[in-house]
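Only a single protein chain was left out; the remaining protein chains are all shown in position.
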Amino acid sequence: MRGLRGLKPREIIRNWKERNKSRIREWKLMYEAFKRSPLAVIGAILSVSFIILGIIGPYITPYDPCAINFETMIQEKLQPPSLQHLFGTDEFGRDMFSRVLAGARTSLQVAIAVMVIAVPLGLILGLVAGYYGGVIDEIIMRITDIFLAFPGLVLAIAFSVVLGAGIESAMIAISLVWWPGYVRVVRGQTLSVKENLYIEAAKAIGVSTRKIMLRHILPNIITPIIVLATLDFGSVILVAAALSFIGLGAQPPIPEWGRLVADGRKYFPQRWWYTFFPGVAIFFSVLGWNLLGDGLRDVLDPRYRRKLEFEKEIKV
Amino acid sequence: MADNTLLNVEELKVYFYTYAGVVKAVDGVSFDVRRGEVFSIVGETGSGKSVTSRALTRLIPSPGRIVGGRILFEGKNLLEMPEEELRKIRGKDIAYIFQDPSSSLDPLFTSGYQIAETMTVHATADWKNAWKRVIEILKDVAMPDPHKRAKSYPHELSGGMKQRVVIGISVSNKPKLIIADEPTTALDVSVQAQILKLLLDLRKKYDTTVMLITHNLGVVAEVSDRVLVMYAGRVAEIADVYSLFGEPLHPYTIGLLKAVPNPLKRIERIEPIPGSVPDMINVPSGCRFHPRCPKAMDICKREQPPLVQIRGGRSVACWLYAEKNS
Partner (left out) sequence: MAELKYYLVRRMITFIPTVLGVLVLVFIISHMIPADPARLWAGGEKAKPEVVEAIRKKYHLDEPYHIQFMLYLNDLLKGDWGKSPVTKRSVFEDIANYFPATLELALVSSILLLIMGIPLGIVSALKRDTIIDHIVRIVALIGVSMPVFWLAIMLQWVFYYTLNILPATGRGVAPQVSYTGLYLLDSILCGDFNAFTANLSHIILPAFTLSFIGIGVIARITRGAILDVLSADFVEFSIAKGLTKLQLYKHILKNALIPVITVFGLQFGALLSGAVITETVFSWPGIGSYTVKAINSLDFPAIMGSTLIIALIYIITNLIVDIFYAVIDPRIRF
C-alpha cells in the first residue's frame, strides 16, 4: 500500500513522529502532569459527564421531564425521594431526577453559546487592540472599561430584561457581558508577546498582519485563555442559573436548574428535595469546570513540565 | 595572630537538595578573615562564593542546607547559635550589601525609614535619634540632598543612590564585618568606581572589616588585602593580593589571570581556560579542576588535594604543592 508522496503508512507515521518529537514529548508530559493531580482528574470526569448528560440527558430520563400526567398528578405530587423517584417529585407529580437530568442540556446550551460568541469576540478585539495600539486600542479599551464598570450579573439582568425572557436572550445577554474580560486578558498578553524579536523578524520578511496575529501571537497567548475559558464555562452556568432563579432566562416547562431551585422554595423546607437536588447539580457541574481549569493551569505551565522531566523518564 | 582573627571558617559545607539531585555548592571551605582587612572571594558564577558569604549568618534558603563546618566569629560558633541570638548579630556586627540595590530595598518604605529601622531593631538608636542619624549616614555615603532623599521612596532614586542607601543601612550600626556581595555589578559602569571608593572610605571611617565577593579581578587587585580564589565550591588558593597576582600557584588561578587583562603584570595575549564550569550535581572526582587543568596528574583524578599552608601565609589546594610539602 502506498500513501502520501509514495510512502508507506508506517513510514508516514514514523516521519511525523520524527518531525514532532518534541511536541509529542510535551503532550506526554502534559498527560503525566494531569495524572498527578487528583483534583484535575475529578474535574475532568465531572466536566465530561456534564457534557455527556447535556447531550444525551433528555433521552435517558426514566420519566418525561416536562409532561404532566393529570390522572396520577394528585397521588404523585411532591413525593419524597424513593426508589421510583430518586430525587422525589414536584408539585405536578413530575420526576425530579428526570427534570434535573434534562436540565443539564439547558445549562450546556447557554455555556456553549457564550463560549462561541463571547470568547472569539473578546479574542479578536483583544488581539486587534494589543497589536495595533493607538486610536483603535483606545476606542476598544474605553468601551471594554465601560462594560467592566458593571458587576457582570447586574448588566446581564438589564440586557435580558430588554431582550425578553427566554433562553436565547439569556445567551445573548451573558455573551454581551462576557467578552470584555477576554479583551483585557488577550490585549495584555498580546502587548507582551508583540515585543518579541520573532514578531519583528516576521514583520521584516513581510508576513501579513493577519498571519502574524493568528500564527505567531495567538499560539503564544492561548494558554491563559484556555484556562480562563475552562473556568468561565463554570461561571456561565452559575450566571445562567442565577438569571433563571430570578425569573429571567429559560422559561417553563423547560427544566432549568436555577428555576427549579426557585420553584422549590415555595415548598421549602418540608419538600426539601425539590430545592436541594437542582442546587447540587449546579454545584457539581460548576465545580467540575473549576477543578479542571485549576488543574489545566499546572498542566499547561511549561515550568511544571520541566520539573516533571527530572522526576520521570519520558520516552518518545 | 589569633587575636587578629575576626572570622574563622572551617570545612563549611552547603548543599542544595534539588529535585535534580544534590548540588554541593560549597564543599569544605576554610579561611580566616583578619580585623581591618579587605578580604576578597573571587570566582566564576556558580563557584559558591555568594553561597559561602550568605552561609556565614545562615542566610541559606530552602532547599539549601548547611551540612557541616564551623564558623567562629569573635570566638563564637555562629552555626550552633540560637536563631534569635544570631538575628542580633545580623545587621549589627555582620552587615550585608547585596548585588542588586533595586531589589534590596522595600519599594513601599522610604529610604530613611529603612535605614532607621535597622538601627532601632538593634537598639543602637531610638526612633527620635535614628532620624538624625539617618541624615548623618546619608551624608557619609555622599548622598546628594540627604534631607530630601531620606524621604524618597526607592523608585525615586537612581541605581547608584539606591546602593548608597544599602551601604548606609549596612554601616548604620557600625558593624565589625561588612559582607559586600558583588556590590557594583548591577550598577552603571560610571558609578561602579565611586561606590567602590565609598566602601573603602567608609571602612576606614567606621574602622571595620570588609569581605568582598566578586568575579571581577580588576576590582580585587584594586582594593583587596587578601584574596580567596574559589572553584566549583572549593578553595583553590588563598594569598595576599601581591603574591596572588605576582606569582599565582594554583593552575586555575594561573588560567584565570591569563584569561583577563592582568592589572599588575603585562601579559602577551588573553587565553581562555579550556573546558567549562563543571556540572555541580555530578562533580568531577578528585580535584574538581582536573578535567580543565593543563598540569593534571593521575592523583588529581582520584583524590581531592588538601589545602596546604605554604610560605608567606599562603595556602593552596593542589597536588603540585601538596606533594612538595608532605
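Letters A and B mark the chains in the order given here, with residues in each chain numbered from 1 onward.
Definition applied: a contact is a pair of C-beta atoms (placed from the backbone, for glycine too) under 8 Å apart; a residue touches a chain by one contact, two chains touch by 3 or more.
These figures come from a predicted structure and were not determined experimentally.
Peer 1: Of the residues B:15, B:98 or B:252, I need the one that contacts the missing chain.
Peer 2: B:98
Peer 1: Out of B:75, B:107, B:272 or B:294, which touches the unshown chain?
Peer 2: Reading the full complex, the residue touching the unseen chain is B:107.
Peer 1: Can you tell me which of B:59, B:259, B:297 or B:310 touches the chain that was removed from the display?
Peer 2: Considering all chains, including the one not shown, the answer is B:59.
Peer 1: Using the touch rule from the top, list residues of chain B that touch the missing partner.
Peer 2: Touch set of chain B with respect to the missing chain: 57, 59, 61, 87-92, 95-96, 98, 100, 103-109, 117-118, 121-122, 153, 155-156, 166, 169.
Peer 1: Touching the missing chain, which residues of chain A?
Peer 2: The missing chain touches chain A at positions 39, 142-143, 145-147, 149-155, 157-159, 161-163, 234-235, 238, 241-242, 245-248, 257-258, 261-262, 265, 268-269, 272, 275-276, 278-279, 282-284, 286-287, 290-291, 294.
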